[in-house]
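For this depiction, one protein chain was excluded, whereas all remaining protein chains were kept in their positions.
Residue numbering begins at 1 within each chain, and the chains themselves are lettered A, B and C in the order written.
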Amino acid sequence: MKILYFAWLREKAGIAEEDVSPPETVTTVAELVEWMKSRGGGFAEAFADEGMVRVAVNQEHVRTDHPVAAGDEIAFFPPITGG
Amino acid sequence: MKILYFAWLREKAGIAEEDVSPPETVTTVAELVEWMKSRGGGFAEAFADEGMVRVAVNQEHVRTDHPVAAGDEIAFFPPITGG
Amino acid sequence: MIRVQAEDFDVGRELEKLSDGNHGVGGVCSFVGLVRDIAGDKTIKAMTLEHYPEMTEPALAKIEAEAHDRWPLEETLIIHRYGRLEPGDRIVLVAAASAHREAAFEACHFLIDWLKTQAPFWKLEETPDGGQWVDARSSDGRAAERWLADKPQDKPQDKPQDKPKGKPGAAE
Partner (left out) sequence: MIRVQAEDFDVGRELEKLSDGNHGVGGVCSFVGLVRDIAGDKTIKAMTLEHYPEMTEPALAKIEAEAHDRWPLEETLIIHRYGRLEPGDRIVLVAAASAHREAAFEACHFLIDWLKTQAPFWKLEETPDGGQWVDARSSDGRAAERWLADKPQDKPQDKPQDKPKGKPGAAE
């Protein structure tokens, strides 16, 4: 699956975009986040305060119980501050 | 006192502006309106439906109990439809 | 800023003036009123706006001052045309510039609502049945009245920092 990071999540993760292949046990956004944190370093830091992380799966805002699968585009970002 | 008429009041009165000298007993807007009606013709017609007549004394919206005096500029018009 | 004129106006240029050189402005809300070609079930060929020149500018100045009393505004604008206008023509522009978007929205809404009941303009529509004076709408009266309920009891000396109570909308 393709992962995108925006704003300070991008800065903390140290990467804007990557392709990942998490284990098969990762089937939801919440499980993906846990796996991300387990990678340590900038990823652990980016997801340290989960309350500040928003997620879109295939360009749609979703909750953390939303399923994720191979081929999905998953974007992590802080709360929106446009307008 | 100077009297101004606007919109359909002007059309019914048949005049846009005039100087009048009502009797001394006319001291309020309401009394002025009664005197106007007593002049008959277009004036009686213009003031026939008093609920549709608004008045400004010296360019300020006022109620019918507002005093009027020589030297005042008194304008009669229908409810406003600007904007 | 207030203008009463027969000529058309350039909306972009007018709005630009509201924030020009003032980097404290975070938002400009505006409303442009246009002549429609239909009123009720009648076709409108044109309309003529009559006004009471000696009263118009003071009335608009009062409406504008009232808005500044109620909201923290950087600048406001009212431009109202008079004379003969055709469908699609601009009639009026009201705008409010503020640091905060809620204040800009509410003040702009207030300006147009009050203008519709307080500024001495009358519309004569050219219909297939001849010229017809537009009746005041009771909805305009109600739209203006809802701001009365919010009127502050004591006018603050300075610009209020709090938004008026009882109006919808979150603080910025």
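Heads up, the rule we're going with is that a contact is a pair of C-beta atoms (placed from the backbone, for glycine too) under 8 Å apart; a residue touches a chain by one contact, two chains touch by 3 or more.
On a predicted model such as this, the values are computed, not experimentally measured, just so you know.
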Touched by the hidden chain, restricted to displayed chains: A, C
Name, in rising order, the residues on chain C that touch the hidden chain in the full complex. 10-13, 15-16, 19, 21, 23-38, 87-88, 99, 101-102, 104-105, 108-109, 112, 137, 139-140, 142-143, 146, 167-172
Which residues does chain A use to touch the chain missing from this display? 4, 6-8, 56, 59, 61, 73, 75, 77-83
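The criterion applied here is as follows: only the chains that are shown with their structure count from here on.
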If you tally C-beta contacts per chain pair, the winner is B-C
Between the Cα centroids of chain B and chain C the separation in whole angstrom comes to 27
Residues of chain B whose C-beta touches two or more other chains: none
Contacts with 2+ other chains: residues of chain C: none
